[in-house]
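For this view, one protein chain was removed and the others were kept in their places.
== subunit A ==
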Amino acid sequence: MSKSVKVKKGLKLPFKGEAEKILEVVPLSNTYSVKPPNFYSVVPKMLLKEGARVKAGDELFFSKYADQTRFVSPVSGLLKEIVRGAKRRILEVIIEADKEIEYKDFGSLSTESASSEDVKAKLFATGLGAFIKQRPYDVLADAEDTPKAIYVSAYNTAPLVADLEFVLKDKIEFFQEGINVLNKLTEGHVYLGVDSHSTSALKDVKNAEILSVSGPHPAGNVGTLVHETEPMNSGEKVWAVGAEDVAIIGELFKTGRFNAERTVAVTGQSAQDRKYYKTIIGAQVGSFVKAFDDNSRFISGDVLTGEKIDSDGHMSFYDNELTIIPEGDSYRMFGWIPFKDNHVHSMSKTSLSWLFPNRKYDVNTNLNGEERSLVVTGEMEEVMPLDIFPMELLKACMAGDVEKMENLGIYEVIPEDFALVDYVNTSKVEAQQIIRNGLDIMITEVG
């Protein structure tokens, strides 16, 4: 039985540079990295020193304030470097990979017979806990909690992203096992968001409530799925797991191996070989991106929520796409005149771009203006399918008013739900950052 989730408010961003559905297996890269900043608010405590040898699945560090959550190496090899930033904060743990990956054997566990406690203990002990994020606050799940429900979105509606159905095509068996594992962790439902036009086997996955999703971005976001199924209340917790990560979880329970395989779609105008690459979490981008235009920005993730990385950097932990787009550090003469420069995409009707609904747009990183006071009203609501007042919530976050934030629904949102607000707002305010700051205040004040 599938439930349909139809979203009207939102925005489809038609950018040039989608990846072709060709899968190429990439030879092992020289180095892989695990970046603690990818795990928001985790304070890492290293278990190994530089020069140590690890197998794929060996623990690297754990979370100082939630020590059941362990973080393991995606490959076997030599712990080459621990990169530190200001105040000795650990930014990256870099591992020089062996020629062939040697896996640590965790032993298989049948989800049919095992108890919930055993499943959960194994999950967190083997480093799989890092794949599970908690809402509210968008932080890692706490092993002590039992979530109200668990959400998996296999339909990413953001622009220039990996088609998760294509990614999961050959992994349905592990994916199903992963869903079985998740089912053991909650007394509620495991929800799986799938494209309503999908013809893939994802629609036949068992032990999950299938949500048949249609509509513009952010229809596929977990935040939207939560809102359409069981809206969050104060005090509740739900968990969210990335689609390909579910397959990694399933594989470990079936085979006992931590196989951190990651399918990365290389997208964006500045990338020259735009297709899918089968690699491993934390791979150096140079191992699969050979040709790209000069003066480009490398984004691990999509253009709305991704992280800027160096062109010789490593992929972030959760991302299924590497987007490479031109930097927009050039001037546009009189670009602010209404109805001029219609080649730049705009939701606003002060541009004529709405006359060409099927056109694909060039896109770059130009801010297309400068930050201003919040003046224009009504535009944020157009891209916000959740039943909240986006501008009022942003103002409450800026003011740090805990009660107001709570009343206006801060528990229902995480930064990515405001990504389109970042994109469309006339005043160029950094909505995602403001929501993140608001969530941080909630974490310290309410917990």
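As a working rule, contacts are C-beta pairs under 8 Å (C-beta built on N, C-alpha and C of every residue); 3 or more make two chains touch, one makes a residue touch a chain; residues count from 1.
By definition in this document, contacts and distances are computed from a predicted model.
Asker: Have a look at "Cache domain-containing protein", "Na(+)-translocating NADH-quinone reductase subunit B", "ABC transporter permease subunit" or "Putative tricarboxylic transport membrane protein" and point out the UniProt protein name belonging to the hidden chain.
Answerer: So the chain that does not appear here would be "Na(+)-translocating NADH-quinone reductase subunit B", according to UniProt.
Asker: May I ask which residue of A:Leu23, A:Ala125, A:Ile172 or A:Ile388 touches the chain that does not appear here?
Answerer: A:Ile388
Asker: Could you list which residues of subunit A touch the chain missing from the display?
Answerer: Per the touch rule, subunit A residues meeting the hidden chain are 13, 15, 231, 233-234, 297, 299, 303-306, 308, 323, 325, 327-338, 341, 344-351, 353, 363-379, 381, 387-389, 391-392, 407-409, 419-420, 422-428, 430-433.
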